[in-house]
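Every protein chain but one is kept in place in this view of the complex.
Which chain is which? They are A, B and C, in the order written, and residues in each are numbered from 1.
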Amino acid sequence: MDLPLRGIIPPLITPLKNYDELDYPGLEKLIDHVIRHGVHGIFLLGSNGEGPSLSYALRKELIERACLIIDHRVPVLVGISDTSLEGSLEIARAAKACGADAVVAAPPYYFPVDQNQTVRYYEILADALPLPFFIYNIPSHTDIHLSVETVRKIKRKGALGIKDSSGDMFHFYALVDAFGDDPDFALITGTEMYLPDAILHGGHGAVPGGANVFPDLFVRLYEASLAKDLETIELLRTRVMAIYKTMYSVSDHPFSIPMSIKAALSVMGICDDYLAPPLERMTPAERDQIAESLKKINHTTNISATSTDP
Amino acid sequence: MDLPLRGIIPPLITPLKNYDELDYPGLEKLIDHVIRHGVHGIFLLGSNGEGPSLSYALRKELIERACLIIDHRVPVLVGISDTSLEGSLEIARAAKACGADAVVAAPPYYFPVDQNQTVRYYEILADALPLPFFIYNIPSHTDIHLSVETVRKIKRKGALGIKDSSGDMFHFYALVDAFGDDPDFALITGTEMYLPDAILHGGHGAVPGGANVFPDLFVRLYEASLAKDLETIELLRTRVMAIYKTMYSVSDHPFSIPMSIKAALSVMGICDDYLAPPLERMTPAERDQIAESLKKINHTTNISATSTDP
Amino acid sequence: MDLPLRGIIPPLITPLKNYDELDYPGLEKLIDHVIRHGVHGIFLLGSNGEGPSLSYALRKELIERACLIIDHRVPVLVGISDTSLEGSLEIARAAKACGADAVVAAPPYYFPVDQNQTVRYYEILADALPLPFFIYNIPSHTDIHLSVETVRKIKRKGALGIKDSSGDMFHFYALVDAFGDDPDFALITGTEMYLPDAILHGGHGAVPGGANVFPDLFVRLYEASLAKDLETIELLRTRVMAIYKTMYSVSDHPFSIPMSIKAALSVMGICDDYLAPPLERMTPAERDQIAESLKKINHTTNISATSTDP
Partner (left out) sequence: MDLPLRGIIPPLITPLKNYDELDYPGLEKLIDHVIRHGVHGIFLLGSNGEGPSLSYALRKELIERACLIIDHRVPVLVGISDTSLEGSLEIARAAKACGADAVVAAPPYYFPVDQNQTVRYYEILADALPLPFFIYNIPSHTDIHLSVETVRKIKRKGALGIKDSSGDMFHFYALVDAFGDDPDFALITGTEMYLPDAILHGGHGAVPGGANVFPDLFVRLYEASLAKDLETIELLRTRVMAIYKTMYSVSDHPFSIPMSIKAALSVMGICDDYLAPPLERMTPAERDQIAESLKKINHTTNISATSTDP
């Protein structure tokens, strides 16, 4: 894997038939869909991938299958966030065995911990990991917002970068300011709407959930941002905003984005829309709204989106 | 197990030598310590038991060992709280195989969910469980405060009671008001200071972390509360308050109670004071303060506490 | 005023005809209603009194009128909580001039402040106040939960007591433990459901919003608690719980208690149900539900409630 990691790395949703059974054909179609449209890497078992909702056996099976399908066409990152250190290591060893390139670890999320305890957790984890790792900042799920100082300390243990899903753009800028001059440390935003700002101001990439559905849109937005092509950026941003206003707004559940994504992929004939508890598939009425929203998003700009033609 | 569950059910800490290794002699000594002093049940793998920090293999080993040692002297409850439904079921099956009496399940704690999603999660869980279950309300760790209506709906799936660790006494009173007339549904507080109020006003018991160290204190406070003996209650409450003011105040970590408990048990020669990451054993200086605090607590009242003589 | 303050001190709602106009007859009827039923003091311009929503001129007029009507029959406390130090002092000077006995001050609530800044704020305030003061802990409105240490420091400046409306019973017990042996310092709970627990365990009184409507209920609950008459306590507590389950549950607004209270007082013919913005009077349909709830509460126990017969 070339460093720093850069570009569009979709947090792959995990196609499921049941809470302990993969949708194999769906997984294959989904991976081909995103790679064909030019994504620069794939992130398995993140929040959108429902990693924490799956049994360890299923997580390992997903890693194995996905790595076989991806077959080194793009780098593979594997989410190992867990409440148990040994559990995280177990998934990391499976990732190593299957040929994944790196792992991604959020702070453990059951016990409330402070910044210093979190640093020490990462230190123990890093020493035991069989693969290089990325830091994952996602306060909405872990209840801790990793400070710049905390990131600095964890970075010393060899972190290859950070995925910041805090939704706090000022924090991302502070990370760029602090670590932007390290050529090997990747600064990746998890908020799709911030992709152009992140790239324009020194970030390296994004992990946009929406790239499961619209990989070409985000790849082109990334390229326009790299080229500082403000006009194209504005055009494509309008479409990202349309995703939020239509597709992501269909359900008012507290974490509905992966529900929307799976419903959209199902409408597109790519994979099943089942989600593992506590998340839930959309109702038929919501699914119809998702189908409508796909049409609206595709018509938002003149840019054709072959990937999203159902 | 007689219903409703009642009395003092310590949330047993898990004696550890390392993050993936049990302290066997410690486990045996601890179980004998609490049973000898009259506790009415034992709760394995709760928050104080560091359940979420342990690998599944270790959780299963703990259940097996503890059930063998307890040998049906008191009912055994097993915490199965997890982010993965299949993971919870895996632990529940192990609990059933080892002869445990019931399981205890908090809502899944990675994805933010609302009250209705939580109800549906419990419905799926309840249908698949091999053992009866208790509801576990612990908003500080799960980010959801189960409403009376939510508890009412989950109760319909056969819940045997609720352990309320919300720290919200008004909520406990609302639970008593709503469910107090069901002779089989146990209302258990997880806040040790509320034990007498809970019993006086219609609750059935408590799951006090401090009962790992001072089982007799809590058993006697429970008995005094049952007997409405206000004078003894006041005397013993002073001692519970002393635990908070000294032992639980040694560390300012965000979740230091199990650290204090393990340090105290180690000072008393019962078990190792190791905690699995992200929690941490106390420093030698803090451990000295714990030793001091044990002395102070034992001298707070004239009531002798044989159990806590180091 | 005898120290410590004790008993039932209703946080008087402020009868209004419009957001800048008092309902004079309503004020007179309301004060007579609560004094006739035996309350031990009256607290003007608290949260239930909508103090912060009123202009300074109206607050001063209310103090003047109320003090005239009360005419030293019971002690008068005046809320001076404000974002402006000079504003608080202005109200305090008016309270002094009208013959009020003490003031009640919450921390300023616009700027986020820490415990130490809050202590220094109270020190400046206390030095400039013309009347003795009570501390007011109401984190739901001020975003700061005054710690025992903070209360200890403010107490040194001469505070006569604390009104704790945190809803955190453990905190109240910690206050009793810390300050219960000072014969002149009053520990008053603002959560009506906690009145018996507070009194049984060493507290001195309560400031129950519901005492605007049901002053006799709370006076009798206070007396039963003083007498440690557990049977009567349980009987009366059932009725307080009925207030929550019916009257306070009619509206789902985030702070609907004063709305319910004014609607009930209006049904009872005591005063207007207008509330100053941002609070709002109930709809006619809600008002009907309040009338129903009054009947239910009065029938919850056999204890006649002359005060609440509409």
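Brief remarks follow.
Everything that follows uses one rule, which is that a residue touches a chain if its C-beta (ideal position, glycine included) is under 8 Å from a C-beta of that chain, and two chains touch if they have at least 3 such contacts.
Note that this is a predicted model, so its numbers are computed, not measured.
Shown chains touched by the missing chain in the whole complex: A, C. Within the complete assembly, A:E234 is the residue of A:D71, A:D182 or A:E234 that touches the hidden chain. The chain not shown here is touched by just one of A:K29, A:R120, A:H201 or A:R281, and that residue is A:H201. Contact residues of subunit A toward the unshown chain are 167-170, 173-174, 177, 191, 193-194, 197, 200-201, 228, 230, 234, 237-238, 241, 244-245. Residues of subunit C that touch the chain left out of view are 19-20, 47, 52-56, 58, 83-87, 90, 107-114, 117-118, 120-121, 124-125, 140-141, 143, 253-255, 276-280.
Convention: only the chains that are shown with their structure count from here on.
Each chain gets a centre from the mean of its Cα atoms; for subunit A and subunit C, those two points are 51 Å apart.
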